[in-house]
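Read through the structure below, which is laid out as structure tokens, and then see the notes.
Just one protein chain is left out here, and the rest sit where they should.
Let's look at subunit A:
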Amino acid sequence: MNRNPPPERDFDEAEAYPLMEQTVLDTIAGLPDFPGFKSRMYYSPEDCEESLGEQYQGWVSLEIAYTFDGPNSESDLVRTTYTDLLRDQWTAAGYEVHQDSIDASTGRGSLEAERADGINLWWTVSGSVSFAVQTGCIPATEGFDKPDYIPPAGGVIPENDAAVQNRMNPPEDAAGEATDPFASASESPSDN
């Protein structure tokens, strides 16, 4: 049962989306031979007062998620190597790894870490492998409906970008724009 007062937060709802997307970019930059994500989705913001009680009046919780495609979700690189790397990187960065339910025999489960700024990182190895970023409860931004378009990280093509359909304002360029997954310091698989 959670009766804690709202935590101190350095950003609000409107500021959170770019921050979360940058978190995704930073995370995949540390993953070698990154093959790209298949899809992106934004969950509808959650009203913290409704979930947790009246002390959270005016607070919301956000969650965005990226998922790998089938072949990459089945690959050792993504299922095992990335899981081990993230565990090490998050620990080394001083994040609080508060959940590690990755099963040693099946490789399935969740790995979660919370950063000092309260951002929660959630890596899940299931039928597909996915990476989510959660804010926890943050102050809602008055008059804010949904964020302006932010290009998806990891090479998600527009037709697989669910976030742009209902959860963010459409891009000025209707064709959308995906961030080149190989523009980061990661090595390209084609170089191998």
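By our rule, a residue touches a chain if its C-beta (ideal position, glycine included) is under 8 Å from a C-beta of that chain, and two chains touch if they have at least 3 such contacts; residues count from 1.
Everything below uses one rule, namely that contacts and distances are computed from a predicted model.
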Checklist line | Listed names "ABC transporter permease", "CidA/LrgA family protein", "Alpha/beta hydrolase" or "C-type cytochrome", matching UniProt entry of the absent chain | finding: "Alpha/beta hydrolase"
Next item on the list: Among A:C48, A:L86, A:A140 or A:A153, choose the residue that contacts the chain missing from this document, as touch is defined above.
Entry: A:C48
Next item on the list: Based on the whole complex, identify which of A:E15, A:D33 or A:D69 touches the chain you can't see.
Entry: A:D69
Note to self: For a quick check of understanding: of A:A14, A:I28, A:C137 or A:I150, which residue touches the chain that isn't displayed?
What the structure shows: A:C137
Margin query: Applying the definition given at the start, please give the residues of subunit A touching the unseen chain.
Written below: 1-4, 6-7, 38-39, 41-44, 46, 48, 50-53, 55-56, 61, 63, 65, 67-70, 73, 98-99, 101, 110, 112, 114, 118-120, 122, 124, 126-128, 130, 134-137, 161-163, 165-167
